[in-house]
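Please see the structure below; I have some questions.
In this view, the complex is presented without one of its protein chains, the others remaining in place.
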Amino acid sequence: MPESLIPLKAPERDFGSDNRSGMAPDALAALLAANDTPRSASYGRDEFTNVAAEAISSIFGREVFVTFTPTGTAANISAVGALLDGPGSAVVGAHDAHIRVDEAGAIERAWGVPVVPVPTTAGKLDPEALREVLAGLAGNAPFSPTPSVLSITNLSETGRVLTCDDLVRLTALARSHGLRVHIDGARFANALAAEPGLSRIFEIGVDTLALGGAKNGQGPVEAVVTCDAAVHLKVQRAAKQIGAAASKMRFLTAGLAASIASGEFAQNASAANAAAARLAANLTAAGLVPELPAEGNLVFVRLNPELVEPLDRWCHVSHWDGRGLVRLACSFDHTTEDVDRLAVGMAHLHR
Amino acid sequence: MPESLIPLKAPERDFGSDNRSGMAPDALAALLAANDTPRSASYGRDEFTNVAAEAISSIFGREVFVTFTPTGTAANISAVGALLDGPGSAVVGAHDAHIRVDEAGAIERAWGVPVVPVPTTAGKLDPEALREVLAGLAGNAPFSPTPSVLSITNLSETGRVLTCDDLVRLTALARSHGLRVHIDGARFANALAAEPGLSRIFEIGVDTLALGGAKNGQGPVEAVVTCDAAVHLKVQRAAKQIGAAASKMRFLTAGLAASIASGEFAQNASAANAAAARLAANLTAAGLVPELPAEGNLVFVRLNPELVEPLDRWCHVSHWDGRGLVRLACSFDHTTEDVDRLAVGMAHLHR
Amino acid sequence: MPESLIPLKAPERDFGSDNRSGMAPDALAALLAANDTPRSASYGRDEFTNVAAEAISSIFGREVFVTFTPTGTAANISAVGALLDGPGSAVVGAHDAHIRVDEAGAIERAWGVPVVPVPTTAGKLDPEALREVLAGLAGNAPFSPTPSVLSITNLSETGRVLTCDDLVRLTALARSHGLRVHIDGARFANALAAEPGLSRIFEIGVDTLALGGAKNGQGPVEAVVTCDAAVHLKVQRAAKQIGAAASKMRFLTAGLAASIASGEFAQNASAANAAAARLAANLTAAGLVPELPAEGNLVFVRLNPELVEPLDRWCHVSHWDGRGLVRLACSFDHTTEDVDRLAVGMAHLHR
Partner (left out) sequence: MPESLIPLKAPERDFGSDNRSGMAPDALAALLAANDTPRSASYGRDEFTNVAAEAISSIFGREVFVTFTPTGTAANISAVGALLDGPGSAVVGAHDAHIRVDEAGAIERAWGVPVVPVPTTAGKLDPEALREVLAGLAGNAPFSPTPSVLSITNLSETGRVLTCDDLVRLTALARSHGLRVHIDGARFANALAAEPGLSRIFEIGVDTLALGGAKNGQGPVEAVVTCDAAVHLKVQRAAKQIGAAASKMRFLTAGLAASIASGEFAQNASAANAAAARLAANLTAAGLVPELPAEGNLVFVRLNPELVEPLDRWCHVSHWDGRGLVRLACSFDHTTEDVDRLAVGMAHLHR
């Protein structure tokens, strides 16, 4: 047990997950202000929600349709459900996709379809692997289900940014096999901060985006974004049917609207990414080279497995694979001091 | 078109629904304060959520298990799913139950079971009608599904309080046919304010309660309450699987915890009930006798159908049956002035 | 207890249901012959199944696509699933529709959608009632699900033939509200024998037909018929996914192919209808006037409820409503003697 960590002050702003942080100032202030209106239309027909949808349109430089949900799982369920194509269908996604391994069977429960795994290469969904999986399913029809949705996590589960080029290749492949494309963007703001061209995803061929709020300094709010009116209608129905349509929607959307409008939303993501980059650099300098490029707000480092538990007790981290791979998640409010202290502590532990 | 309404000031605090109102002061203040903690465990493992669960225990005078969800539909889905008994099962509930006609097929979607309707008498689920429905299903087995859950809305959809005696009869009947019992309590606080003995529902034989927050001055939060540890585990799994487990749970629960602890939660319900009682009395005095006793916070009055639209434009009401039956929903913040002005306006319109 | 029935010989060919009868000669002979081919492609890719599909095309005077299933419930699930339109959808059908009350929640289980009831008039789905239900659902959107399929039972559950005119009205109404149309034709052969114009259902606007075999002298085989290639593909996928795709399909289809080709299939239906007509006439003459016109192979008569059980013990009948309404189902092999003996027995009992 590395006693040496004990004198270090445990960081108040730990690195366990970006969903452990709070709300950023503009978002919180707007939520408060929203309560000054004594009555407001329910289930998202209110003005705050309209403004939030317009704010999201501004991110993409075009009119989009938006459905707000209280959780990322609800956003993914609603979006995927709107794209599925009837009986015998399936979703295809990375083997480590949140919808496949971290949502307790949500897609299977809601829509009765399997989520077929595709291998990743260096933390990114691999087009060749995808091609092989699609060929395998087609070759085994009608015993295999017929995939109709490709789900891509971006920022990927392991912190990689899928670039516009990556998405062009993946969506082209998906389209040529009859699949529509969903992006699980729980950390899309971080991907966008790293690669501004991702504001063009709908031009590239993405059908739906689950745009994360909670992990980027918002309260419990996510947004399903689409440019397709028919898909939007189905997303709305899906969200209603799974219990994701909040009656007092303005308490979800007012903060997000304000945060986007003020620039806070974009700054949150940039700040978190910068913290991760600094952390990665510090760790590398200390001989702890990250396993994957820290392109967004996540840093993955492999430690001696015995060191993970004390590290977790000290500053909360996520033990990714049970074999020493550790995820460090940076949030919008991590300071340079937070990051540097963590790197020093880990270097100390690693020695 | 009754021009006579135009001079009347449209009430800022309309009567369209209790989910159109905002958050009560203590709840809002606690939500704000919750943000002062820089990091908090996610998915409900935080201290705010623990305190909220304890606050709910205090309502029932015993330890209960609580799962918090962002919507009432999610609460109903999760609770019902935890009580269902495998293949070929069914839910039984009042023909006008929210889960049957206002949740877009949520129960069917989540659990693949039908919701079988039971007639009501004077707005309350009727034990004799229930007995007949259960006998009919049993007589047609295995062609009929086998019901395993009875869902009772209390406060009922039409504003009646099902008393302890009512619940004793209904749960005994349900039990004797092998059904477990769920209460859809979107307005349970109002029922409890009217009939304090309802704090004993778990002694009476209720298995799960979806305790509403949003309609009683909270933000987007509801609570599934049970005394059965095994059921609680299934509720938790269900909530996770349908996307109802919020990562930043403290922003749902901190306000509710504070509101219960300060007494605000109970006062909200009492205030709304008192407003409804006064409104019913005023309307009766004006010759508009409510169709059903206004036992909670809802008043049902029948108007000439042509008058409903202008009334709705003036102060928002809910046109219940498309044939002139109007629902007026009182909230915690309706003042005597609000109520009296509405009664005067409606009397004016009615003449 | 009417002892007087005891001396009457219990009919070997009872009237409990048309699914209690056996296979007609041509069907059985063809099944036997199918076994002479030592190997045959599985899952319906065999020649016997191709020929059966062609035989069904001949009924409708046009090329149709056919999916064979072992049960009527499987046929209904597969067809309805192919017509549904994504999240938040619903099926609409007569309150007494088999898919709503006699298939143990099959539609809800398979597709997660409710089956919304529509009143009938004189045993037939009523266009005005349908219009009202559709308006009610539309008026309550998004709280109500959005219906996308109308299911019509023909021959109706209570033995009525929905004529081409009936179907024109119903399908036009359905289309104008965005619904596609399924016919549950467990006894479609009987309807067709009574109204030959029903061979034009696909011109009238029906999308899918579950054409019954078992109740018309076949073994365990039903056929989902459609003219829409895209729908057919979805029916096939649905049938596979619900476990209704039989590997040794030829043992389902060979008999049906032969029975249609030889004319036996049509004769079976005509014979059963004729038996029912004779039975209805006999009963009327005896003062037992059927409640509804016996247009197909079913006769509905109301008796003193106490007489139903002894009648059932004597010759098997179906106690339809638990209040004395009795269904007498005629099969292809009921003889004049069978029918007359039943009428005499019932008259005897009734006195």
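Labels A, B and C are assigned to the chains in the order they are written; within every chain, residues are numbered from 1.
Note that in this section a residue touches a chain if its C-beta (ideal position, glycine included) is under 8 Å from a C-beta of that chain, and two chains touch if they have at least 3 such contacts.
Fair warning: this is a prediction, and the values are worked out from it, not measured in the lab.
Asker: Using the whole complex, pick out the displayed chains that touch the missing one.
Answerer: Across all of the complex, the chain we cannot see touches A, B, C.
Asker: Which of these touches the unseen chain: B:R20, B:K215, B:K240 or B:H334?
Answerer: B:K240
Asker: Sort through C:G72, C:G93, C:G159 or C:G345 and give me the one touching the missing partner chain.
Answerer: If we include the chain that is not displayed, C:G72 is the one touching it.
Asker: Have a look at C:L167, C:A214, C:A269 or C:L303 and name the one touching the chain we're not showing.
Answerer: Per the contact definition at the top, the residue touching the missing chain is C:A214.
Asker: Residues on subunit C that touch the omitted chain in the whole complex?
Answerer: 12-14, 16-17, 19-23, 28, 31-32, 34-42, 69-77, 103-106, 109-110, 214-215, 219-220, 237, 240-249, 251-252, 316, 333
Asker: To test your reading of the contact rule: which positions on subunit B touch the chain that is missing from view?
Answerer: Residues 43, 78, 81-82, 84, 86-89, 110-112, 142-143, 145-146, 234-238, 240-241, 245 of subunit B touch the chain absent from view.
Asker: Could you pull out which residues of subunit A are in touch with the chain that's been left out?
Answerer: Subunit A touches the missing chain through residues 87-90, 101-105, 108-110, 112-115, 136, 139-140, 142-145, 322.
Assume only the chains that are shown with their structure count from here on.
Asker: To reach subunit C from subunit A by way of touching chains, what is the minimum number of steps?
Answerer: 1
Asker: If I list every residue number at the interface of subunit A and subunit B, are over half of them used by both copies, so same, or under half, so different?
Answerer: Counting which numbers both chains contribute, over half are shared, so the two copies meet through the same residues.
Asker: Using mean C-alpha positions as chain centres, tell me how far subunit A is from subunit C in Å, no decimals.
Answerer: Chain centroid spacing, subunit A to subunit C, equals 50 Å.
Asker: What is the distance, in whole Å, between the centres of subunit A and subunit B, each centre taken as the mean of its C-alpha atoms?
Answerer: About 33 Å, centre to centre.
Asker: What are the residues of subunit C that contact at least two other chains?
Answerer: Within subunit C, residues 87-89, 110, 112, 142-143, 145 contact more than one other chain.
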